[in-house]
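Every protein chain but one is kept in place in this view of the complex.
Moving on to chain A:
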Amino acid sequence: MRRLLKMPRSIAIGVLVIAVVALFLYRFGSPLAQSSGMRGALQSANEPNLQAAREVSVVAEYKTPKSTDKVRFAVTIDSNGAIEAVRTTDVLKGDAATEKLQAFSQELLVVIRGKKLSELNSVDRIGKSSLTTAAFNAALPNLKAQL
């Protein structure tokens, strides 16, 4: 915790958002996997479906060399358990969404585990960065030989 408080602000915000997302994925994992919004391959299948959209928030306090800040992370989830929105506001400024915090909360931070391609059913193509050309590939062994 002490190490967390010494982190630069941006990193601290990132760590806290990861914690918030992890909290909600843990709590609402199954409904999220079934939603039409952001879907993830999660394991729990026995948690109750949510009946109404609601917002859940957590306030995090952290200290920087110059100040003590309080940031509220408010996550709105719909009746299917999908995350609709994430708002980040500055508690010490009356929960105002300052420009920096507003830009940050427009994106969600997630941890992607991935899945083996061989486990996927019915994929038409694989989106990926372009395969390198024959010339590029041919140059690499010669380069390695010079090292």
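Heads up, the rule we're going with is that a contact is a pair of C-beta atoms (placed from the backbone, for glycine too) under 8 Å apart; a residue touches a chain by one contact, two chains touch by 3 or more; residues count from 1.
In the analysis below, contacts and distances are computed from a predicted model.
*Asks:* There's a gap in the complex where one chain should be. From "Energy-coupling factor transport system substrate-specific component", "Fe-S cluster assembly protein SufD", "FAD:protein FMN transferase" or "Putative Zn-dependent protease, contains TPR repeats", what does UniProt name that chain?
*Replies:* The record for the missing subunit names the protein "FAD:protein FMN transferase".
*Asks:* Since one chain isn't shown, list which residues of chain A touch it in the complete complex.
*Replies:* Missing-chain contacts on chain A: residues 18-19, 21-22, 25-26, 29, 36-43, 85-86, 100, 103-104, 106-118, 120-133, 135-136, 138-140, 143, 146.
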